[in-house]
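All protein chains but one are shown in place.
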Amino acid sequence: MRYHTPTSFADAAAIAAATTGTLRFLAGGTDVLVQMRAGMVQPDDLIDLKHIPGVDRIEKTAEGGWRIGIAVPGIVLGGHTELVRDWPGVVEGMNLVGSTQVQGRATLAGNLCNGSPAADSVPGLFAAGAVVTVTGPNGSRDIPVEKVPAGPGKTNLAKGEVISSITLPPRGKNGGDAYLRFIPRTEMDIAVVGCAVSLRLDGDKVAEARVALGAVAPTVLLSEACAKAIIGTTLEDAALVALAKAAEGEAKPISDKRGTREFRIDVAGVLARRAAKIAYDRAKGTSK
Amino acid sequence: MRKIHVTTTVNGDPVEFLADPRETLLDALRNHLDLTGTKEGCGTGDCGACSVTVDGTLVCSCLMLAAEANGKRVETIEGMAKEELHPLQRKFIEHAALQCGFCTPGILVAAKALLERNPDPTDTEVRYWLAGNLCRCTGYDKIIRAVQDAAAEMRQEHRGAA
Amino acid sequence: MAKVHLWASLRRFADGQEVVEVEAATVGQMLDALEKAHPGLGPAIKAGLSVAVDGEVIANNRAAPVKPDSEVFLLQRLKGG
Partner (left out) sequence: MARDEVKTGYKYVGTRPNRPDGLDKVTGRARYGADFSLPGMLWAAVVRSPHAHARIVKIDASKALALEGVKAVVTRADLPTGLEGEDLNLQDNTLAGEKALYDGHAVAAVAATSQLLAQDAARLIEVTYEVLPHVTDVDAAMAPGAPVIRPGVADYSVPEGMHGNVARYMEFGHGDVEAGFAAADVVREHTYKTEATHQGYIEPHAAVGQLGEDGRGEMWVCTQGHWYIRRMSAAVLGIEAANLRVTPSEIGGGFGGKTTIFMEPLTLALSKKAGGRPVKLVMSRSEVLRATGPTASASMDVKIGMKKDGTITAGQVFFRMQGGAFPGMSPIGEALPCAFACYDIPALKHEAVEVIANRPKAAAYRAPGSPMAAFAVESMVDELCRELGLDPIEVRLKNGAKNGSKSSYGPVYNVIGLQETLEAAKAHPNYAIPLGKNQGRGVASGFWFNHGGETSVSLAVGEDGTATVMIGTPDIGGSRASIGLMVAETLGIPYEDVRVNVVETGALGVNEPTHGSRATFASGKAAVEAANQAINEMCKRAAAEWEIDAEAVEWKDGAAHPAGPNAGKFPPMTIGEIGSKMGSTGGPISGHHEVTAGGYGASFGTHVVDVEVDPETGRTTVLRYLVVQDAGTAIHPAYVEGQYQGGAAQGIGWALNEEYVYGADGRLQNPIFLDYRIPVASDLPMIDTVIVEVPNPGHPYGVRGVGETGITPPLPAIASAIAGATGARIRSLPCSPPKVLAAIKALKG
(Lines give C-alpha, C1' and ligand atoms only; values in the text may rest on other atoms or scores of the structure.)
Protein backbone atom coordinates (compact mmCIF):
# COMPACT_ATOMS: atom_id res chain seq x y z
CA MET A 1 0.00 0.00 0.00
CA ARG A 2 1.23 3.46 -0.92
CA TYR A 3 0.47 6.20 1.58
CA HIS A 4 0.14 9.67 0.02
CA THR A 5 0.03 13.01 1.81
CA PRO A 6 -0.85 15.63 -0.83
CA THR A 7 -0.98 19.26 0.24
CA SER A 8 -3.71 20.41 -2.15
CA PHE A 9 -6.98 18.96 -3.42
CA ALA A 10 -5.71 19.36 -6.97
CA ASP A 11 -2.75 17.13 -6.09
CA ALA A 12 -5.03 14.68 -4.32
CA ALA A 13 -7.28 14.48 -7.39
CA ALA A 14 -4.28 14.03 -9.65
CA ILE A 15 -2.91 11.18 -7.53
CA ALA A 16 -6.37 9.60 -7.41
CA ALA A 17 -6.86 9.90 -11.15
CA ALA A 18 -3.53 8.21 -11.79
CA THR A 19 -4.16 5.17 -9.58
CA THR A 20 -4.97 1.84 -11.16
CA GLY A 21 -5.63 -0.37 -8.13
CA THR A 22 -7.85 -0.02 -5.09
CA LEU A 23 -7.93 3.55 -3.82
CA ARG A 24 -9.15 4.98 -0.54
CA PHE A 25 -9.14 8.49 0.84
CA LEU A 26 -8.25 8.99 4.47
CA ALA A 27 -9.97 11.74 6.43
CA GLY A 28 -10.87 10.54 9.92
CA GLY A 29 -10.10 6.95 9.00
CA THR A 30 -12.77 5.47 11.26
CA ASP A 31 -14.32 3.50 8.42
CA VAL A 32 -11.31 2.85 6.19
CA LEU A 33 -9.15 1.43 8.96
CA VAL A 34 -11.94 -0.86 10.12
CA GLN A 35 -12.40 -2.15 6.58
CA MET A 36 -8.67 -2.68 6.19
CA ARG A 37 -8.52 -4.48 9.51
CA ALA A 38 -11.39 -6.75 8.54
CA GLY A 39 -9.70 -7.58 5.24
CA MET A 40 -12.70 -6.14 3.37
CA VAL A 41 -10.45 -3.66 1.60
CA GLN A 42 -6.74 -3.87 0.89
CA PRO A 43 -6.03 -0.48 -0.69
CA ASP A 44 -3.13 -0.13 -3.09
CA ASP A 45 -3.18 3.61 -2.56
CA LEU A 46 -4.31 5.56 0.46
CA ILE A 47 -4.53 9.33 0.15
CA ASP A 48 -4.38 11.13 3.47
CA LEU A 49 -6.19 14.44 3.00
CA LYS A 50 -5.28 15.92 6.36
CA HIS A 51 -2.10 17.58 5.11
CA ILE A 52 -4.10 19.92 2.86
CA PRO A 53 -4.25 23.40 4.40
CA GLY A 54 -7.67 24.41 5.67
CA VAL A 55 -9.23 20.97 5.95
CA ASP A 56 -9.45 21.30 9.72
CA ARG A 57 -11.30 24.63 9.65
CA ILE A 58 -14.93 25.73 10.09
CA GLU A 59 -15.54 29.05 8.35
CA LYS A 60 -18.53 31.35 8.06
CA THR A 61 -19.43 31.93 4.40
CA ALA A 62 -20.12 35.38 2.98
CA GLU A 63 -23.82 34.48 2.86
CA GLY A 64 -23.88 33.53 6.53
CA GLY A 65 -23.65 29.77 6.11
CA TRP A 66 -20.86 27.50 7.24
CA ARG A 67 -18.08 25.89 5.24
CA ILE A 68 -16.77 22.81 7.01
CA GLY A 69 -13.39 21.34 6.21
CA ILE A 70 -13.34 17.65 5.36
CA ALA A 71 -11.05 16.74 8.24
CA VAL A 72 -12.99 18.49 11.01
CA PRO A 73 -13.74 15.77 13.54
CA GLY A 74 -17.03 15.43 15.37
CA ILE A 75 -15.63 16.66 18.65
CA VAL A 76 -14.64 19.98 17.04
CA LEU A 77 -18.05 20.38 15.40
CA GLY A 78 -19.69 19.73 18.75
CA GLY A 79 -17.50 22.32 20.43
CA HIS A 80 -18.31 25.09 17.90
CA THR A 81 -20.90 27.18 19.73
CA GLU A 82 -22.10 29.25 16.76
CA LEU A 83 -22.41 26.28 14.43
CA VAL A 84 -24.32 24.34 17.07
CA ARG A 85 -26.63 27.32 17.55
CA ASP A 86 -27.40 27.43 13.80
CA TRP A 87 -27.54 23.72 12.98
CA PRO A 88 -27.99 21.68 16.16
CA GLY A 89 -29.52 18.78 14.21
CA VAL A 90 -26.57 18.47 11.86
CA VAL A 91 -24.13 18.53 14.74
CA GLU A 92 -26.07 16.11 16.93
CA GLY A 93 -26.19 13.67 14.03
CA MET A 94 -22.43 13.81 13.65
CA ASN A 95 -21.92 13.58 17.39
CA LEU A 96 -23.88 10.33 17.52
CA VAL A 97 -21.32 8.59 15.32
CA GLY A 98 -19.38 6.13 17.47
CA SER A 99 -17.73 6.80 20.78
CA THR A 100 -15.96 9.79 22.26
CA GLN A 101 -12.77 8.31 20.81
CA VAL A 102 -14.32 8.00 17.35
CA GLN A 103 -15.55 11.59 17.67
CA GLY A 104 -11.91 12.59 17.93
CA ARG A 105 -11.38 11.38 14.37
CA ALA A 106 -14.60 10.84 12.44
CA THR A 107 -15.68 13.50 9.93
CA LEU A 108 -18.83 14.56 8.10
CA ALA A 109 -17.20 14.01 4.72
CA GLY A 110 -16.02 10.54 5.66
CA ASN A 111 -19.41 9.58 7.02
CA LEU A 112 -20.98 10.79 3.78
CA CYS A 113 -18.48 9.07 1.48
CA ASN A 114 -18.73 5.77 3.33
CA GLY A 115 -22.08 5.56 1.58
CA SER A 116 -23.98 3.90 4.40
CA PRO A 117 -27.75 4.46 4.40
CA ALA A 118 -27.50 4.34 8.20
CA ALA A 119 -24.85 7.07 8.52
CA ASP A 120 -25.94 9.26 11.42
CA SER A 121 -24.64 12.56 10.10
CA VAL A 122 -26.13 12.30 6.62
CA PRO A 123 -29.88 12.81 7.22
CA GLY A 124 -29.07 16.07 9.00
CA LEU A 125 -27.03 17.27 6.01
CA PHE A 126 -29.88 16.29 3.65
CA ALA A 127 -32.45 18.10 5.74
CA ALA A 128 -30.23 21.15 6.01
CA GLY A 129 -29.77 21.32 2.24
CA ALA A 130 -26.00 21.12 2.50
CA VAL A 131 -23.88 21.61 -0.61
CA VAL A 132 -20.81 19.54 -1.28
CA THR A 133 -17.82 20.85 -3.17
CA VAL A 134 -16.14 18.16 -5.23
CA THR A 135 -12.69 18.54 -6.68
CA GLY A 136 -11.57 16.41 -9.57
CA PRO A 137 -8.90 16.42 -12.26
CA ASN A 138 -10.95 19.07 -14.13
CA GLY A 139 -11.53 21.43 -11.24
CA SER A 140 -14.25 21.85 -8.67
CA ARG A 141 -18.04 21.72 -8.75
CA ASP A 142 -20.78 22.13 -6.18
CA ILE A 143 -23.53 19.52 -5.85
CA PRO A 144 -26.41 19.09 -3.43
CA VAL A 145 -25.50 16.61 -0.72
CA GLU A 146 -28.33 14.27 -1.68
CA LYS A 147 -26.62 13.67 -5.03
CA VAL A 148 -23.59 12.08 -3.35
CA PRO A 149 -24.77 8.66 -2.10
CA ALA A 150 -25.52 6.09 -4.78
CA GLY A 151 -26.22 2.99 -2.70
CA PRO A 152 -24.71 1.05 0.16
CA GLY A 153 -20.98 1.74 0.08
CA LYS A 154 -21.23 3.68 -3.19
CA THR A 155 -21.14 7.36 -4.16
CA ASN A 156 -21.73 9.22 -7.41
CA LEU A 157 -18.25 10.72 -7.38
CA ALA A 158 -16.21 9.96 -10.49
CA LYS A 159 -12.74 8.51 -10.48
CA GLY A 160 -10.27 11.10 -9.28
CA GLU A 161 -12.94 13.15 -7.55
CA VAL A 162 -12.75 13.99 -3.88
CA ILE A 163 -14.98 16.03 -1.58
CA SER A 164 -13.11 19.19 -0.71
CA SER A 165 -15.64 20.87 1.62
CA ILE A 166 -19.22 20.77 2.87
CA THR A 167 -21.25 23.97 3.09
CA LEU A 168 -24.34 24.50 5.19
CA PRO A 169 -26.67 27.26 4.02
CA PRO A 170 -27.41 30.29 6.20
CA ARG A 171 -29.81 29.24 8.92
CA GLY A 172 -31.77 32.49 8.84
CA LYS A 173 -34.51 33.36 11.26
CA ASN A 174 -37.14 31.07 12.79
CA GLY A 175 -35.43 27.90 11.68
CA GLY A 176 -34.66 24.74 13.56
CA ASP A 177 -33.43 21.25 12.87
CA ALA A 178 -33.12 17.98 14.75
CA TYR A 179 -31.87 14.46 14.26
CA LEU A 180 -33.00 11.36 16.09
CA ARG A 181 -31.97 7.80 15.56
CA PHE A 182 -33.09 4.54 17.01
CA ILE A 183 -30.51 2.13 18.40
CA PRO A 184 -31.01 -0.78 20.79
CA ARG A 185 -28.34 0.37 23.21
CA THR A 186 -27.76 3.95 24.33
CA GLU A 187 -24.53 4.36 22.39
CA MET A 188 -22.13 2.60 20.03
CA ASP A 189 -24.69 1.12 17.64
CA ILE A 190 -25.38 1.75 13.99
CA ALA A 191 -28.74 3.46 13.48
CA VAL A 192 -31.60 1.06 12.90
CA VAL A 193 -33.62 4.05 11.71
CA GLY A 194 -32.67 7.73 11.60
CA CYS A 195 -34.66 10.84 10.88
CA ALA A 196 -33.70 14.48 10.47
CA VAL A 197 -36.11 17.38 10.18
CA SER A 198 -35.25 20.95 9.31
CA LEU A 199 -37.97 23.55 9.18
CA ARG A 200 -38.68 27.26 9.19
CA LEU A 201 -41.67 28.86 10.85
CA ASP A 202 -43.86 31.69 9.84
CA GLY A 203 -45.49 32.55 13.12
CA ASP A 204 -46.71 29.22 14.48
CA LYS A 205 -46.94 27.64 11.05
CA VAL A 206 -44.32 25.56 9.32
CA ALA A 207 -43.37 27.52 6.23
CA GLU A 208 -40.58 25.34 4.91
CA ALA A 209 -39.52 21.83 5.80
CA ARG A 210 -37.07 19.17 4.71
CA VAL A 211 -37.26 15.67 6.16
CA ALA A 212 -34.65 12.96 5.65
CA LEU A 213 -34.88 9.32 6.65
CA GLY A 214 -31.92 7.06 7.31
CA ALA A 215 -31.56 3.25 7.18
CA VAL A 216 -34.91 2.66 5.49
CA ALA A 217 -33.69 2.49 1.88
CA PRO A 218 -30.43 1.86 -0.04
CA THR A 219 -29.49 5.50 0.55
CA VAL A 220 -30.60 8.18 2.97
CA LEU A 221 -33.93 9.49 1.65
CA LEU A 222 -35.05 13.08 1.31
CA SER A 223 -38.81 12.79 1.64
CA GLU A 224 -41.06 15.33 -0.01
CA ALA A 225 -44.13 13.52 1.26
CA CYS A 226 -42.97 14.00 4.83
CA ALA A 227 -42.22 17.67 4.24
CA LYS A 228 -45.63 18.20 2.65
CA ALA A 229 -47.32 16.58 5.64
CA ILE A 230 -46.17 19.36 7.96
CA ILE A 231 -45.81 22.43 5.75
CA GLY A 232 -48.62 24.83 6.49
CA THR A 233 -49.41 23.16 9.82
CA THR A 234 -48.66 24.12 13.39
CA LEU A 235 -47.50 20.58 13.96
CA GLU A 236 -50.74 19.80 15.67
CA ASP A 237 -51.56 16.15 16.38
CA ALA A 238 -53.18 15.58 13.01
CA ALA A 239 -50.09 16.90 11.23
CA LEU A 240 -47.86 14.66 13.29
CA VAL A 241 -50.02 11.66 12.47
CA ALA A 242 -49.83 12.59 8.80
CA LEU A 243 -46.07 12.98 9.05
CA ALA A 244 -45.71 9.57 10.69
CA LYS A 245 -47.88 8.00 8.00
CA ALA A 246 -45.84 9.69 5.28
CA ALA A 247 -42.58 8.48 6.84
CA GLU A 248 -43.95 4.96 7.11
CA GLY A 249 -45.00 5.16 3.47
CA GLU A 250 -41.60 6.36 2.32
CA ALA A 251 -39.69 3.71 4.24
CA LYS A 252 -38.67 0.75 2.07
CA PRO A 253 -36.33 -1.02 4.44
CA ILE A 254 -34.94 -4.53 4.55
CA SER A 255 -34.90 -6.93 7.48
CA ASP A 256 -31.41 -7.59 8.75
CA LYS A 257 -29.45 -8.30 11.90
CA ARG A 258 -30.19 -4.82 13.22
CA GLY A 259 -33.95 -4.78 12.79
CA THR A 260 -36.91 -6.11 10.92
CA ARG A 261 -38.59 -4.36 7.99
CA GLU A 262 -41.79 -3.90 9.96
CA PHE A 263 -39.96 -2.46 12.95
CA ARG A 264 -38.06 0.03 10.82
CA ILE A 265 -41.25 1.25 9.17
CA ASP A 266 -42.96 1.74 12.53
CA VAL A 267 -40.02 3.49 14.07
CA ALA A 268 -39.50 5.74 11.05
CA GLY A 269 -42.91 7.21 11.79
CA VAL A 270 -42.18 7.55 15.50
CA LEU A 271 -38.86 9.27 14.96
CA ALA A 272 -40.25 11.62 12.31
CA ARG A 273 -42.87 12.81 14.80
CA ARG A 274 -40.40 13.20 17.62
CA ALA A 275 -37.72 14.91 15.52
CA ALA A 276 -40.23 17.31 14.00
CA LYS A 277 -41.35 18.40 17.45
CA ILE A 278 -37.79 19.07 18.55
CA ALA A 279 -37.03 21.01 15.36
CA TYR A 280 -40.24 23.00 15.85
CA ASP A 281 -39.36 23.86 19.44
CA ARG A 282 -35.89 24.88 18.37
CA ALA A 283 -37.32 27.09 15.65
CA LYS A 284 -39.60 28.65 18.23
CA GLY A 285 -36.62 29.15 20.48
CA THR A 286 -38.29 27.18 23.26
CA SER A 287 -35.55 24.56 23.38
CA LYS A 288 -31.94 24.14 22.43
CA MET B 1 6.56 -3.10 1.23
CA ARG B 2 8.32 0.24 1.67
CA LYS B 3 8.30 1.42 5.25
CA ILE B 4 7.66 4.92 6.47
CA HIS B 5 9.97 6.68 8.86
CA VAL B 6 7.86 8.14 11.67
CA THR B 7 9.10 10.69 14.16
CA THR B 8 6.83 11.46 17.04
CA THR B 9 6.66 12.17 20.77
CA VAL B 10 5.25 9.55 23.12
CA ASN B 11 4.70 10.49 26.76
CA GLY B 12 7.11 13.35 26.25
CA ASP B 13 9.89 11.19 24.84
CA PRO B 14 11.04 11.73 21.26
CA VAL B 15 10.81 8.44 19.38
CA GLU B 16 11.22 7.25 15.83
CA PHE B 17 10.42 4.00 14.13
CA LEU B 18 9.82 2.44 10.73
CA ALA B 19 6.20 1.55 10.07
CA ASP B 20 4.54 -0.49 7.40
CA PRO B 21 2.05 1.97 5.87
CA ARG B 22 -0.79 -0.35 6.91
CA GLU B 23 0.26 -0.48 10.55
CA THR B 24 -1.87 1.33 13.07
CA LEU B 25 -0.64 3.57 15.83
CA LEU B 26 -1.68 0.78 18.20
CA ASP B 27 0.55 -1.70 16.35
CA ALA B 28 3.44 0.74 16.48
CA LEU B 29 3.06 1.48 20.20
CA ARG B 30 2.90 -2.20 21.09
CA ASN B 31 5.27 -3.80 18.61
CA HIS B 32 7.80 -1.10 17.76
CA LEU B 33 7.92 0.89 20.99
CA ASP B 34 7.18 -1.94 23.48
CA LEU B 35 4.43 0.15 25.07
CA THR B 36 2.09 -2.76 25.64
CA GLY B 37 -0.07 -0.98 28.22
CA THR B 38 -2.34 0.11 25.37
CA LYS B 39 -4.50 -2.91 24.56
CA GLU B 40 -6.26 -4.27 21.52
CA GLY B 41 -9.73 -5.60 22.28
CA CYS B 42 -11.40 -5.28 18.89
CA GLY B 43 -9.36 -3.40 16.28
CA THR B 44 -12.52 -1.70 15.07
CA GLY B 45 -12.98 1.24 17.44
CA ASP B 46 -15.76 -0.45 19.39
CA CYS B 47 -14.09 -1.26 22.72
CA GLY B 48 -11.78 1.63 23.62
CA ALA B 49 -9.05 -0.57 25.13
CA CYS B 50 -6.56 1.14 22.80
CA SER B 51 -7.46 4.68 23.91
CA VAL B 52 -4.64 7.24 23.77
CA THR B 53 -4.53 10.96 23.22
CA VAL B 54 -2.98 12.52 20.14
CA ASP B 55 -2.26 16.22 20.44
CA GLY B 56 -4.60 16.17 23.41
CA THR B 57 -7.55 14.55 21.61
CA LEU B 58 -8.85 11.19 22.81
CA VAL B 59 -8.73 8.62 20.01
CA CYS B 60 -8.67 4.89 19.42
CA SER B 61 -5.11 4.11 18.42
CA CYS B 62 -6.44 1.19 16.34
CA LEU B 63 -8.26 3.68 14.11
CA MET B 64 -5.19 5.72 13.26
CA LEU B 65 -2.27 4.77 11.06
CA ALA B 66 1.14 4.86 12.66
CA ALA B 67 2.22 7.11 9.79
CA GLU B 68 -0.41 9.67 10.81
CA ALA B 69 1.32 10.10 14.17
CA ASN B 70 4.28 11.75 12.51
CA GLY B 71 5.00 15.04 14.25
CA LYS B 72 2.22 14.52 16.81
CA ARG B 73 2.23 14.30 20.58
CA VAL B 74 0.97 10.93 21.79
CA GLU B 75 0.09 10.15 25.42
CA THR B 76 -0.53 6.60 26.64
CA ILE B 77 -1.29 4.88 29.95
CA GLU B 78 2.44 4.51 30.55
CA GLY B 79 2.73 8.30 30.81
CA MET B 80 -0.16 8.81 33.22
CA ALA B 81 1.63 8.39 36.54
CA LYS B 82 4.27 10.97 37.16
CA GLU B 83 6.15 10.77 40.48
CA GLU B 84 2.92 9.53 42.02
CA LEU B 85 -0.06 7.75 40.59
CA HIS B 86 -2.69 9.95 38.97
CA PRO B 87 -5.70 10.28 41.32
CA LEU B 88 -7.74 8.22 38.85
CA GLN B 89 -5.26 5.37 39.04
CA ARG B 90 -5.27 5.44 42.83
CA LYS B 91 -9.06 5.60 43.05
CA PHE B 92 -9.46 2.72 40.63
CA ILE B 93 -7.41 0.52 42.95
CA GLU B 94 -9.16 1.76 46.10
CA HIS B 95 -12.67 1.31 44.70
CA ALA B 96 -11.96 -2.12 43.16
CA ALA B 97 -12.93 -0.53 39.85
CA LEU B 98 -11.05 -3.21 37.96
CA GLN B 99 -11.38 -6.95 37.93
CA CYS B 100 -9.38 -8.41 35.08
CA GLY B 101 -7.82 -5.01 34.40
CA PHE B 102 -7.60 -5.37 30.62
CA CYS B 103 -9.91 -2.45 29.82
CA THR B 104 -8.44 -0.37 32.65
CA PRO B 105 -5.67 1.47 30.76
CA GLY B 106 -8.11 2.63 28.08
CA ILE B 107 -10.69 3.68 30.63
CA LEU B 108 -8.13 5.61 32.67
CA VAL B 109 -6.87 7.46 29.59
CA ALA B 110 -10.45 8.26 28.55
CA ALA B 111 -11.51 9.33 32.04
CA LYS B 112 -8.50 11.61 32.35
CA ALA B 113 -9.46 13.26 29.05
CA LEU B 114 -12.98 13.75 30.40
CA LEU B 115 -11.90 15.36 33.66
CA GLU B 116 -9.59 17.71 31.78
CA ARG B 117 -12.61 19.01 29.82
CA ASN B 118 -15.19 18.69 32.55
CA PRO B 119 -13.89 18.55 36.11
CA ASP B 120 -17.35 18.08 37.61
CA PRO B 121 -19.31 15.70 35.40
CA THR B 122 -22.60 14.08 36.32
CA ASP B 123 -22.77 10.28 36.49
CA THR B 124 -24.65 10.33 33.18
CA GLU B 125 -21.93 12.43 31.56
CA VAL B 126 -19.28 9.99 32.79
CA ARG B 127 -21.29 7.04 31.48
CA TYR B 128 -21.79 8.56 28.02
CA TRP B 129 -18.18 9.73 27.78
CA LEU B 130 -17.02 6.20 28.62
CA ALA B 131 -19.63 4.44 26.45
CA GLY B 132 -16.88 3.58 23.97
CA ASN B 133 -14.86 1.79 26.64
CA LEU B 134 -16.25 -1.69 27.09
CA CYS B 135 -15.80 -3.43 30.42
CA ARG B 136 -17.17 -6.95 30.71
CA CYS B 137 -16.24 -7.59 34.36
CA THR B 138 -17.53 -4.82 36.56
CA GLY B 139 -20.94 -3.70 35.31
CA TYR B 140 -19.36 -0.21 35.39
CA ASP B 141 -20.72 0.65 38.87
CA LYS B 142 -17.38 0.84 40.64
CA ILE B 143 -15.75 2.51 37.63
CA ILE B 144 -18.24 5.39 37.78
CA ARG B 145 -17.72 5.72 41.54
CA ALA B 146 -13.93 5.73 41.15
CA VAL B 147 -14.03 8.40 38.43
CA GLN B 148 -16.33 10.58 40.53
CA ASP B 149 -14.21 10.16 43.64
CA ALA B 150 -11.07 11.06 41.69
CA ALA B 151 -12.84 14.06 40.17
CA ALA B 152 -13.89 15.25 43.63
CA GLU B 153 -10.36 14.90 44.94
CA MET B 154 -8.93 16.71 41.93
CA ARG B 155 -11.40 19.56 42.38
CA GLN B 156 -10.41 19.77 46.03
CA GLU B 157 -6.71 19.88 45.13
CA HIS B 158 -7.41 22.48 42.49
CA ARG B 159 -9.21 24.67 45.01
CA GLY B 160 -6.37 24.12 47.46
CA ALA B 161 -3.86 25.26 44.89
CA ALA B 162 -5.87 28.30 43.85
CA MET C 1 -25.13 -50.87 51.89
CA ALA C 2 -25.07 -47.42 50.28
CA LYS C 3 -28.11 -46.53 48.24
CA VAL C 4 -27.13 -45.18 44.80
CA HIS C 5 -29.88 -43.26 43.00
CA LEU C 6 -29.64 -43.40 39.20
CA TRP C 7 -31.07 -40.66 37.07
CA ALA C 8 -34.06 -41.84 35.11
CA SER C 9 -32.39 -42.25 31.73
CA LEU C 10 -29.68 -44.44 33.32
CA ARG C 11 -32.15 -46.94 34.70
CA ARG C 12 -32.47 -48.81 31.46
CA PHE C 13 -28.83 -49.84 31.94
CA ALA C 14 -29.61 -51.23 35.42
CA ASP C 15 -32.63 -53.43 34.82
CA GLY C 16 -34.94 -50.48 35.37
CA GLN C 17 -33.89 -49.99 38.97
CA GLU C 18 -34.05 -46.49 40.42
CA VAL C 19 -31.88 -47.32 43.41
CA VAL C 20 -28.98 -49.73 43.34
CA GLU C 21 -27.50 -50.85 46.65
CA VAL C 22 -23.73 -51.37 46.68
CA GLU C 23 -21.07 -52.25 49.23
CA ALA C 24 -18.49 -49.45 49.09
CA ALA C 25 -16.35 -47.33 51.39
CA THR C 26 -15.33 -44.76 48.78
CA VAL C 27 -16.79 -43.13 45.69
CA GLY C 28 -14.33 -45.13 43.58
CA GLN C 29 -15.43 -48.42 45.10
CA MET C 30 -19.03 -47.41 44.65
CA LEU C 31 -18.55 -46.70 40.93
CA ASP C 32 -16.60 -49.93 40.41
CA ALA C 33 -19.30 -51.93 42.18
CA LEU C 34 -21.99 -50.28 40.10
CA GLU C 35 -20.25 -51.12 36.86
CA LYS C 36 -19.62 -54.70 38.02
CA ALA C 37 -23.28 -55.18 38.87
CA HIS C 38 -24.53 -53.42 35.76
CA PRO C 39 -21.93 -53.40 32.94
CA GLY C 40 -24.33 -51.30 30.86
CA LEU C 41 -23.48 -48.36 33.13
CA GLY C 42 -19.84 -48.53 32.02
CA PRO C 43 -20.05 -45.91 29.26
CA ALA C 44 -21.80 -43.46 31.58
CA ILE C 45 -19.17 -43.91 34.26
CA LYS C 46 -16.38 -43.64 31.70
CA ALA C 47 -17.91 -40.45 30.27
CA GLY C 48 -17.47 -38.90 33.70
CA LEU C 49 -19.88 -38.53 36.55
CA SER C 50 -20.23 -36.29 39.52
CA VAL C 51 -21.87 -37.72 42.61
CA ALA C 52 -23.62 -36.33 45.63
CA VAL C 53 -22.97 -38.25 48.85
CA ASP C 54 -25.33 -37.32 51.67
CA GLY C 55 -25.97 -33.92 50.13
CA GLU C 56 -22.37 -33.03 49.30
CA VAL C 57 -21.62 -32.78 45.60
CA ILE C 58 -18.31 -34.42 44.68
CA ALA C 59 -17.25 -33.49 41.19
CA ASN C 60 -14.36 -35.88 40.78
CA ASN C 61 -12.85 -37.65 43.77
CA ARG C 62 -12.75 -41.43 43.96
CA ALA C 63 -11.25 -41.25 47.42
CA ALA C 64 -14.21 -39.43 48.96
CA PRO C 65 -15.75 -41.62 51.66
CA VAL C 66 -19.09 -43.39 51.36
CA LYS C 67 -20.76 -44.65 54.55
CA PRO C 68 -22.85 -47.84 54.78
CA ASP C 69 -26.02 -45.78 55.15
CA SER C 70 -25.03 -43.11 52.64
CA GLU C 71 -27.50 -41.82 50.11
CA VAL C 72 -25.72 -41.27 46.81
CA PHE C 73 -27.03 -39.49 43.72
CA LEU C 74 -25.31 -39.72 40.36
CA LEU C 75 -25.08 -36.47 38.39
CA GLN C 76 -23.58 -35.64 35.04
CA ARG C 77 -20.03 -34.30 35.35
CA LEU C 78 -20.46 -30.65 36.20
CA LYS C 79 -18.49 -27.94 34.48
CA GLY C 80 -18.14 -24.40 35.68
CA GLY C 81 -17.43 -21.10 34.00
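A few comments on the model shown:
Chains here go by letter, A, B and C, matching the order in which they are written, and residues are numbered from 1 within each.
The definition used in the following text is that a residue touches a chain if its C-beta (ideal position, glycine included) is under 8 Å from a C-beta of that chain, and two chains touch if they have at least 3 such contacts.
Remember, predicted model here, so these are calculated numbers, not experimental data.
Touch, as defined at the top, links the missing chain to these shown chains in the whole complex: A, B, C. Remark: the omitted chain is touched by one listed residue; of A:Arg24, A:Arg171, A:Arg258 or A:Arg282 this is A:Arg258. Only one of B:Glu23, B:Glu68 or B:Asp149 touches the absent chain when the whole complex is considered: B:Glu23. In the full complex, chain A touches the hidden chain at residues 37-39, 182, 184-190, 192, 256-260, 262-263, 266-267, 270.
Hidden from this view is one chain, which touches chain C at 5, 7-10, 12-13, 43-44, 47, 52-61, 63-64, 71, 73, 75-81.
Residues of chain B in touch with the missing chain: 20, 22-23, 27, 30-31, 34-44, 46-47, 49, 76-78, 80-81, 85, 89-90, 92-96, 98-105, 108, 123-124, 126-128, 130-144.
Just so it is clear, only the chains that are shown with their structure count from here on.
The mean-CA centres of chain B and chain C are about 54 angstrom from one another, to the nearest whole unit.
Separation between the centroids of chain A and chain C, computed from CA atoms only, is 67 Å. Of all residues in chain B, only 1-2, 4, 21-22, 24, 43-46, 48, 51, 54, 57-60, 62-65, 67-68, 110, 113-114, 128-133 touch chain A in the complex they form.
Residues 1-3, 26, 28-30, 33-34, 36-38, 46, 48, 50, 73, 75, 98-102, 104-105, 186-188 of chain A touch chain B in their complex.
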